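What you see is the complex with one protein chain gone and the rest in place.
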Amino acid sequence: MQKFSAFSLARQAVGRHLGWRPQWRSAAPKPSYDIIIVGGGGHGLGAAYYLAKQHGLRNIAVVERGWLAGGNTARNTTIIRSNYLFEQSSSYYEHALKLWEGLSEELNYNVMFSQRGCLMVAHTVHDVQVFKRHVYANRLNGIDNEWLTPEETKAFCPPLNISPNIRYPVLGAALQRRAGTARHDAVAWGFARAASDLGVDIIENCEVTGIDRDPSGKVTGVQTTRGPIRAGKIGVSAAGHSSVVLAMAGIRLPLQVNPLQALVSEPVKPAFPCVVMSNTIHAYISQSDKGEMVIGAGTDSYVSYTQRGGLHIPAHTLEAICELVPDFRRLRMLRSWGGITDNTPDRSPITAKTSVPGLYVNCGWGTGGFKATPGAANLFAWTIARDEPHPINAPFTIERFRDGTLIDEAAAAAVAH
Amino acid sequence: MSGAFRLAGRGRIDTTRPVVFRFDGRMVRGYAGDTVASALLAEGRHLMGRSFKYHRPRGPVSAGSDEPNALIGVGEGGRYTPNLRATQVEIHDGMVAVSQNRAPSLRFDIGALNTLAAPLLPAGFYYKTFMWPRGFWDKVYEPLIRRAAGLGRAPTEPDPDHYALHYAHCDVLVAGGGPAGLAAALAAGQAGARVILCDENAEFGGSLLADTYSLIDGLPGGEWVARIVAELERLPNVQLLTRCSAFNYGPHNMVALNQRLADHLATPPAHMPRERIWQVRAREVVLAAGALERVLVFEGNDRPGIMLASAARTYLHRYGVACGRKAVVVTADDAAYRVALDLAEAGVKIAAIADLRSTPGGPLVEAVRARGIEILPATTIQRAHGHLRVTGAELAPVGADGGVGKGRTVSCDLVLMSGGFTPSLHLHSQARGALRFDDALGVYLPGESIERVRSAGSCRGMFALDDVLRDGVAAGLAATGGKSGPEWAVTRQDAPGTGGFAGALPRRGPGHLALAFVDFQNDVTAKDVKLAVREGFRSIEHVKRYTTTGMATDQGKGSNVNALAIVSNVLGRRPEEIGLTTYRPPYTPVTFGAFAGHARGDQFDPLRLPPMDAWARAQGAVFEDVGLWRRARYFPRVGEDMAAAVARECRAVRAAAGIFDASTLGKIEVAGPDAAEFMNRFYVNVWTKLGVGKCRYGLVCRDSGFVYDDGVVGRIAADRFHVTTTTGGAAGVLNMMEDYLQTEWADLDVWLTSITEEWAVIALQGPRARDILAPLVDGLDISAGAMPHMTLREGSIGGVPMRLFRVSFTGELGYEINVPSSQAQAVWDRVWQAGASLGLTPYGTEAMHVLRAEKGYLIVGQETDGTMTPADVGCGWAVSKVKPDFIGKRALALPAMYAPDRLQMVGVLTDDPRTMLEEGMQLVTAAETPIPTSAEGHVTSSYFSPALGRSIAIAMVKGGRGRMGAALYALRLDGPALKVTLVDPVFYDPEGARLNG
Amino acid sequence: MVEIAEGCALAGLPPMVRLVLQGRAAALDAAATSLGLAAPPPMLRAASGTGGTALRLGPFELLILPTPDGRAGVDTALATVPHSLVEVSDRNVGFMLEGARAADILAGLCPLDFALSSFPVGMMTRTLLDKAGAMIWRTDAQSFHIEVWRSFGPYVEAQLREVAQGISFSLLAV
């Protein structure tokens, strides 16, 4: 692997940048692998990386039906935080957040993790109760979260309108200072580069069309648009398409995909210093390094794989943004896009073994998948390598829906984003 | 004439109406009809902006909405708007415009030093560096990068303008009002269809407005356009919208348009919205979006004074502006020859035409030759010279082998480039239309779509004017099923251009240091694109993301095809194998405020006020938002804070009586012969045995077994229940009822009606409640014996119909007086007067919460969080053991639902009665707890209880009901943990004597 | 009536008796007969008889606006038929929006097509006026009877006024 640094950049500049090599090998499928990861997004690439790096496995492939990181990795609003309500959730996201904090060095790839802080703004007495519960619960779990008064909220994020005379006044906010944003593409590319360097085959434009199993039911490989590939274990990390892939092994998932839209403004000079989320009025905003305001809109209600939704959804979000930050009313939407979120009934993910031996799944991340990327990848790798979950992801099974042991972040009003 | 480059007698500007505006503080004179760009160009000024990364000086490259370079800030104060295209902004008197992304000035920008560092700043450089030392990224490097990035500054004042929204429906929406669009609209309009025609420009006509050569029915372009527009205006079924861009093509032919109404006016009329978004549902859509000329990629192609040939023609014919004195034309297409002729005819010297093709020919070329203009076949432009303005072009011959020979430099102040035309496919692509690569034209063309949409004219690769008009008519007819449409004779036109070029121009030498721009605004050069490919980014989406080409505010309108061609050349693969990046809406940027439309301020969300709101306001109440409702939280007297007011209100209810507006409670009338059966299936409780005139507390679970809502239900008649829900749950419960009724239990004869707003609810609570109420009700015996707790009576109060519930959420003797909403205030006044001498006190939601907490009554949504069973919150008694089924029954039988360590509702008391817990506090077993630790539970409600003279709290604790008397510790954010004792959650009057009094 | 845009006026409607009848066909038939109608009006249509007006909100639902004498007849007619009859006189408030721009103003808040060919006189339906549920009933080419739940009245009225203020600018009915 070519080391990335200011020095290597300068040296390559002398050579007019002709010396750079591909950041990852584009591989053709071999007949057989120990482990195949289905899905070349951040989670899948990261899982392959950790399998190779931490579990000493080498004969690994990542198969991706399109181009690398072209799904939700490329379509999210890059918010990273771990201030979830339930201990199971916050432990999982905190595991990810800790990995984020060292990820640039780990991968020798600047993922631009920027711990700008995330404000969850309260507009009602009920919001205050819920967010304070978050603060106390997080602190008990060793996760930073603090309560700010409206004035403190304004001091932390000056463009916010904290006038008491607006329709839903700001009553305060929960602040996680270690939260922030990262560069979404860089995470996937960084994992791909590092995994490739450890011998992982990254196979693009290779769609899985079937899962092969032996008479005992154990997986033996996959059928793909580039031919059959044998595998000892298969880890599916295909976001919304996980249902489609697991159906090939006869497994139904508690999963429904919905369009999720997001948008950016035209770039402007630095004007918004942190991440702000308002669940009550559905506004999620931060400013990218380029200067664009990155805004998450709501989820369309229906099942769809089209990667587009109705314009009324982002319009509703922009109404909220204009109330929360009235100075931004004259900014303009530059680009909007839709992704496919894979949602479980309790809005918590699944990172688990399945009922089919050798088949593992990591899905159901809804709107929270990006922030979990290194954590989910790390624990999914653990689960595949050891054929048992890590204690952190042990509660995130498929069976919890049968047993009634849900981790209901949605119902707990911690609308994930 | 103002402006040295203005040409008398040309252009569509109104020279009788001079306009004065400011640019960077300097007065600029123009005319009505000018844009900022045309007015500045008329002064000979091309420098209008600075680029994103290298801060290169830039001038306009286009004359329309696709402009990447000439971005300006316009307006002042709350009306300041960044990043507007100078090529689009229409000037008016008093307008203030500023250049952007430069310091200290546009001519001298310190940021331009970045150009010197360009070798160190290739595509993606930031991924490779700024990693050391750890932690320096967001503290040191990122702030520096952020300050350098961004374009204009963000507004810092609220926008005073208004915006509007409008839904429209039509048979045919025509997007684009050039020749194809006008023809389509007229054909569809004459066929009787409801037609909407929109165009982003100030006037219809598109390319015809800059075409003085072609003749249609003997008329030059502009005159023909005027005739057609007049015909369209006469059709009552046609809606014409200028300054209106179709920007979003949504599912099922819902197309959004953005109409700009006010910005071009010096003093817009009062109440004129600044912009309006049209949401158009069209039966059929005709896209007549036109085509955009491609820039050429060569070293220094970004110098001010280098622009698209078609742009120069537009400035000449629409604005009467010559963009320079001496021009060099570089082209791969015939169209630029017409531009050269037009400019020459207007007095601009054409120094040379460099044609990339080896044997340009045809009538246009001959006409140019005849005029004595030098044509250099098989010639490329090696580089452009100049800094703040182009000063020369180095033209070099291209050999048969593709090698570039030594050239000569031609001095000039204007370089016009034409790489051919790229059809605008944005809306077609947004409509999920397929794209197909056309080898002959070397561009993508629209293919099949899942929507009812068709493209017409140059946006589908048709370039000859007569073809375009015929195509427009055909599209209009196809969209309406019409048989015949208008016909015109194009009596003079240029033959459609042949040739075209995409990618980086051939050059002499490797050009490793050359800055040949693909994406102007984002400063992406040809070598950046090549570097991305070298580093393994082979998908065009990857190239786009790695280099940021196509991600600037023009969204790749000018750059995508060139980037694609470069990748294609490097990889040696055909363009269609590489693909095209997805076209993302909007077509051009759209103001946030326009999306918000009327939803601003108080109208952001409906504000629902309960019937006694005005009275509460007159009493000086403090309010809180509960869903859409605004409810009185407490009624402070002079000098009282919230704690004092709430304590007083609570004491009054316990000692005398309180009055409370409970109207927001959800209410549903469940009626029909099968009403009781329905209630049995829906609620966890049993209803069959509930007598008429009796009430019962009802609990609703989901089929997951978790508590969803609760409320008192009264039986009005054998076949009629008056159901109440929580305020927030009203809509959800009714929807859930309808869901089960319509889809699971369609056999039942029972129907549901929301009566939330039919009946206002006046809660009268306290030991004196009966004394106050008894004299007011008409002939109704409400004595303890006649009307015990949990009963209801129908009757009247002062002649007003009434449903009177004897229920209590306070633990006191209490009534909820339901009266028709329109008469609620009158009844309230009567009760208020009657209670005046008996200590009747108004109370708000906060006292209501305290009083219910003293009694250990739960609030769904406060004690519960969607993961609680009835038993968890102490309501296991309500769950029927005998019913064969009800919603939630099966799930409640799961072992996990009655596990001993489930969270259970308990009371908690601090050692010090003055110490208050905070809602949300976590409970643990030891005062000194290592972090992280799992919680034993958490505090859900915490108040100071005036009745007990101490703090009280409710908590959900693991196995809590079996741990009465045990000690736990509530963690504070700072300071030592607080010891608490678990107690029964009913703090006050546990035997219920007061309730039943 | 208050003029809220050129040639367009808005007025609150006086109180009136409103009854929601739900039931199967027999109940709707019986009620229609008692109102003096041959049959219940078809979906999304209003019909008036001697006993009052019936508005067909749903396949199993009528909104009945009885005449002062009509109410008793409805009760009587339904006595033996399974049904639900609930008075909602105070649940709703009504507005009258009249004038040449009335349909345009509604189109600023409502996604329905108000062209006469799509929404003829006598048609009514529940729908949305921006964020408020509403019932719109076209009583004449340029007259609309609007009903919303009481607490949404101020919001809807303010929205109608806001739209009306900006309606005249570059907007023509098609």
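Order of writing sets the labels: A, B and C. Residues in every chain begin at 1.
As a convention for this text, a residue touches a chain if its C-beta (ideal position, glycine included) is under 8 Å from a C-beta of that chain, and two chains touch if they have at least 3 such contacts.
Here, contacts and distances are computed from a predicted model.
**Student:** For the chain that is missing from this picture, which UniProt protein name fits: "Monovalent cation/H(+) antiporter subunit G", "NADH-quinone oxidoreductase subunit K", "Sarcosine oxidase subunit delta" or "ABC transporter ATP-binding protein"?
**Tutor:** "Sarcosine oxidase subunit delta"
**Student:** In the full assembly, spell out which visible chains the left-out chain is touching.
**Tutor:** Counted over the whole complex, the chain not pictured touches A, B, C.
**Student:** Kindly state which of the options C:Glu61, C:Asp90, C:Asp104 or C:Glu162 is in contact with the chain not pictured.
**Tutor:** Touches the omitted chain: C:Glu61.
**Student:** Who touches the missing chain here, C:Leu13, C:Ala39 or C:Leu128?
**Tutor:** Touches the omitted chain: C:Leu128.
**Student:** Pick from B:Ala270, B:Ala746, B:Val882 or B:Ala993: which residue touches the chain that isn't shown?
**Tutor:** For the chain that is not drawn, the touching residue is B:Ala746.
**Student:** Please pick, from B:Pro119, B:Pro143 or B:Pro251, the residue that touches the omitted chain in the full complex.
**Tutor:** B:Pro251
**Student:** At which residues does chain C meet the chain that is not included here?
**Tutor:** With respect to the unshown chain, the touching residues of chain C are 43-44, 57-59, 61, 111-112, 125-128, 133.
**Student:** Pick out the residues on chain A that sit against the missing chain.
**Tutor:** Within chain A, the residues touching the omitted chain are 240-241, 243-244, 247, 252-257, 301-306, 308, 310-312, 344-345, 401-403.
**Student:** Could you please point out the chain B residues that touch the chain left off the display?
**Tutor:** Against the left-out chain, chain B lists 167, 250-254, 279, 281, 432, 450, 703-704, 735, 738-739, 742-744, 746, 884-885, 889-891, 893-894.
Assume only the chains that are shown with their structure count from here on.
**Student:** Between chain A and chain B, what is the gap in Å from one C-alpha centre to the other?
**Tutor:** 22
**Student:** Go ahead and note the Å separation of the Cα centroids belonging to chain A and chain C.
**Tutor:** 48
**Student:** Centroid of chain B to centroid of chain C, CA atoms only: how many Å?
**Tutor:** Centre-to-centre distance between chain B and chain C: 32 Å.
**Student:** Give me the residues of chain B that touch two or more other chains.
**Tutor:** In chain B, residues 279, 599, 602, 605, 607 touch at least two other chains, as defined above.
**Student:** Got the chain C residues that touch at least 2 other chains?
**Tutor:** As it turns out, chain C has no residue touching two or more other chains.
**Student:** Under the touch definition given earlier, write down the residues of chain C that touch chain B in their complex.
**Tutor:** 15, 20, 22-24, 60, 82-92, 104, 107-113, 115, 118, 130-132, 149-152, 154-155, 158-159, 162-163, 165-166, 169-172, 174
**Student:** Using the touch definition up top, name the residues of chain A that touch chain B in the complex.
**Tutor:** Chain A reaches chain B through residues 4-6, 8-10, 13, 16-18, 20-26, 67-68, 70, 74, 85, 87, 91, 102, 104-105, 108-110, 112-116, 123-126, 129-137, 139-143, 146-147, 161, 166-168, 180, 183, 185-186, 189-190, 204, 265-272, 281, 287, 289-291, 306, 308, 310-311, 314-315, 318-323, 326-337, 345, 403-406, 408, 410-413.
**Student:** Which bits of chain B are touching chain A when the two form their complex?
**Tutor:** 52, 79-83, 119-120, 122, 125-132, 134, 137-138, 142-143, 145-147, 149-159, 161, 248, 250-251, 254, 256, 277, 279, 432, 510, 512-513, 527, 531, 534-539, 541-542, 545-546, 548, 551, 553, 555, 582, 584-586, 589-593, 595-597, 599-602, 604-605, 607, 624-626, 633, 704-706, 861-862, 865-867, 891, 894-897, 918-922, 924, 929, 931-935, 938, 971, 973
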